[in-house]
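One protein chain omitted, others in place.
Per-chain residue numbering starts at 1, and chain names A and B are given in the order in which the chains are listed.
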Amino acid sequence: MARLMTIKNLFSLFLIVWFAYGVWEARNYAFLAKIFPFYISLVLLVFAVISIVIEVRRIVDRADDLHDAASGSDLSVDWDMPMTVVWRRFGTYVGIILGVYVFIYLIGYPLTMSLFILLFYRLIAKAKWVAALVAGCAGFGFLALASHLLGMDWPEGLLALPWPLG
Amino acid sequence: MEAFYQSLNVVLNPSHLMLLVGGVVLGLCVGILPGLGGIVGMTILLPVIYGMDPHNAFALLIGMVAVIPTSDTFPSVMMGIPGSSASQATIMDGYPLARKGEAARALGSAFTASLIGGLIGATVLTLIIPIARPLVLAFGSPELFMLAVLGMSMVGVLSGNQPIKGIIGAGIGLMLGAIGDAPAVTEYRYTFGIDYLMDGVSLVIVGLGLFAFPEIIDLLIKGRPISETAELGKGWLDGVKDTIRHKFIVLRCSIIGVVIGFIPGLGGSVVDWIAYGHIIQTSKDRENFGKGDIRGVIAPESANNAKEGGGLIPTFLFGIPGSGSMAVFLGGLLILGIQPGPSMVTENVDLLYTAIWSLALANIIGAGLALVLSKPITKLTVVPFSYLAPFMILIITFACYQATYSWGDLIALLLVGILGWLMKQFGWPRPAALIGFVLAGNLEQYLFISVQRYGLDWLTRPGVLIMVVIIVASLSASIVYQKKLKTAGQSAVEDIAKK
Partner (left out) sequence: MKRWLMVLLVMVCSLALVAPAVQAETDFAGEQITWIIPFKVGGGSDVWSRLYAPFFQKYLPGNPVVAVKNMPGGGSITGGNHFHTRVRGSDGTTVFGSSGSTSFPYLLGNSKVKYDFGQYHIVFASPTGGVAYINPKLGVKSAADLKGFTQELAYASQGATSLDIVPLLAFDMLGLNVKAIFGYKGRGGGRVAFEQGEVNIDYQTSTAYIKNVRPLVKQGLAVPLMTWGVLDADGNVVRDPIEPDLPCFPEVYEMIHGKKPSGPAWNAWKTFMVAGFGVQKAMWLPKKTKSEVVETYRMAAAKVIADPEFQDVVKKSLGGYQQLAGEDASKAFDQVLSVSQEDKAWVLKWIKDEYDVEVK
């Protein structure tokens, strides 16, 4: 829990930096372009500082961290696993998506996504080869259909492949 | 009146009906895919309608656009991923229902609400045509500014028991919305010199980043099916009954939908949140909102279908589209050789009535098809999510790329997605951020125009004063709500202490 609190505070700190940057950057804008972002971020900066003070005080007081999200505010998250696992898995999945992006950049969108689906089924969902192949083809079919019938585009790769591969 | 029935004849003509069904099917498909909405649907159809008879083209275009808010409910309810910007608020209660294994009920009630909302929208549209022009003209920039403020005030009920987090959450949205070119002068703000950011981040990307990305990641981390119970007990019929039981909610929210739809400039993207906020504010028992209260599904779903009817008004009568999909529709009109303007209610009134009949009919067909589909589709909620995840990632990246066809779209999705995930973990209200983002442009633009034109005199305009009263009433409603919550929270703490 303690670990989460620090990251949580880091996020709040990030917001302060963001809003401060907002004020700083806006100071030089042309008058009409300046007013809105300048004052909004100034007010937000104040609120963000107040918010982090409250957070820190809570840690100091060792108050129980009641779940912040009340009804109607946002979907709640309840983890039945240690936060470290959550963070590690989060990092893994973001890493996977980044890897996918790199491949899209190299070999184009449709091929990357079909391979991604196939490998995801095989390695993460632990599906059988047949299922993985079917899924990969289904993804490819969807893309080919969307591009051919509906005239929609996708990112092209460095490696120029003939339609519908690239 | 004669033209009204003549148009019904046109609409019931087999070739017209076929096209209408075609449009509806496309609309359902586009709606069900997260991130693809009316704009993409219109873009697909635009090359097709060239040279078509306008009545037939209307069948396609309106059939398509009318049912997007019907089918976009599927991903919103079943995965907590907005199917299009019209169904973001449906997530709040629809998704918790799906996790309880009540997806079928939520969908049944959503589609019924969509159907009735769409029909009410078409009816109200027919009735207000004679007074539509003066009605639209009554909303000058000061009134539009106040409407945007009213939308922002919904943040109050959506930020739970920590108003400060609600304000900052909305602020995150405003800051995201400030990226790009300023409305009044050529100044590019917060772009870090990146050309991609010159036009700001598109709503599709922010919507998917804040809601879809975190949900996909969380479900993957959990590694379980969406539904926490294996049996999908309650059927769609219960949902239908729920909606009928709450008929006044449907009526109220439909009217909210039409009104916000026909006011140009506010855009349709906040209709669902305003309806959702409204229903929380006016309910006495609010404890279950956000945890699977069926009213939280009915309210946004009736409003978002009703708004499509309203949205036709400014497009037809003034040539000023109220939403992205209506902007493309306007282009479609021009391709068909129809110049929108006052003549739409005089010489071209038959076209207008064709549009209304098509709208009503499309809602009926769309809701029917969606109900039929709901049974097999709800089964997806018991499938392990890792089977669905790669397809979801494919669809959202593909959808994002349709925003500007550039790499920036994919990178922006990832960055906003990480921001959304962190906000979700740390309890910063994402709905508030989304509302802030959608309204940022309106707030700035209309405030500037009001001040430039009227100085401070605009504050005393009757329309503005009425809006102030509404905003104050709505805010005090949420304050009362929060007090209640605090006492509830304290008693909970005491309970825990006792144990």
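Heads up, the rule we're going with is that a residue touches a chain if its C-beta (ideal position, glycine included) is under 8 Å from a C-beta of that chain, and two chains touch if they have at least 3 such contacts.
All values reported here derive from a predicted model rather than from experimental measurement.
Trainee: For the chain not shown, which residue from B:25, B:327, B:349 or B:470 touches it across the whole complex?
Mentor: Spelled out, the listed residue whose C-beta touches the missing chain is B:327.
Trainee: Which residue, B:70, B:84, B:141 or B:425, contacts the hidden chain when the whole complex is considered?
Mentor: Of all options in B:70, B:84, B:141 or B:425, contact with the hidden chain holds for B:141.
Trainee: Tell me which of B:199, B:238, B:287 or B:350 is the one touching the absent chain.
Mentor: From the options B:199, B:238, B:287 or B:350, the contact with the absent chain belongs to B:199.
Trainee: For the chain left off this view, which of B:14, B:47, B:376 or B:462 is in contact with it?
Mentor: Of all options in B:14, B:47, B:376 or B:462, contact with the hidden chain holds for B:47.
Trainee: For the chain that got dropped from the picture, name the residues of chain A it touches.
Mentor: For chain A, the residues touching the absent chain are 30-32, 151.
Trainee: Quickly run down the residues of chain B that touch the omitted chain.
Mentor: 39, 42-43, 46-47, 50-51, 136-137, 140-141, 181, 183-186, 195-196, 198-199, 264-265, 318-320, 327-332, 334-335, 337, 339-343, 404-406, 444-446, 448-449, 452-453
One rule holds for everything that comes next: only the chains that are shown with their structure count from here on.
Trainee: Given the complex with chain A, which residues does chain B contribute to the contact?
Mentor: 40, 44, 47, 80, 91-92, 95-96, 157-162, 164-168, 171-172, 174-175, 178, 182, 184-185, 187, 189-190, 215, 217-218, 220-221, 280, 286-291, 296, 384, 386-387, 389-391, 393-394, 397-398, 401-402, 405, 407, 410-411, 414, 418, 421-422, 424-431, 443-444, 447-448, 485, 489, 492-493, 496
Trainee: Which bits of chain A are touching chain B when the two form their complex?
Mentor: Spelled out, the residues of chain A in touch with chain B are 8, 11-12, 15, 18-19, 22, 25-26, 29-30, 32-33, 35-37, 40-41, 43-44, 47-48, 50-51, 54, 64, 66-77, 81, 86, 89-90, 93-94, 97-98, 100-101, 104-105, 109, 113, 116-117, 120-121, 124-125, 127, 135, 138-139, 142-143, 146, 150-155.
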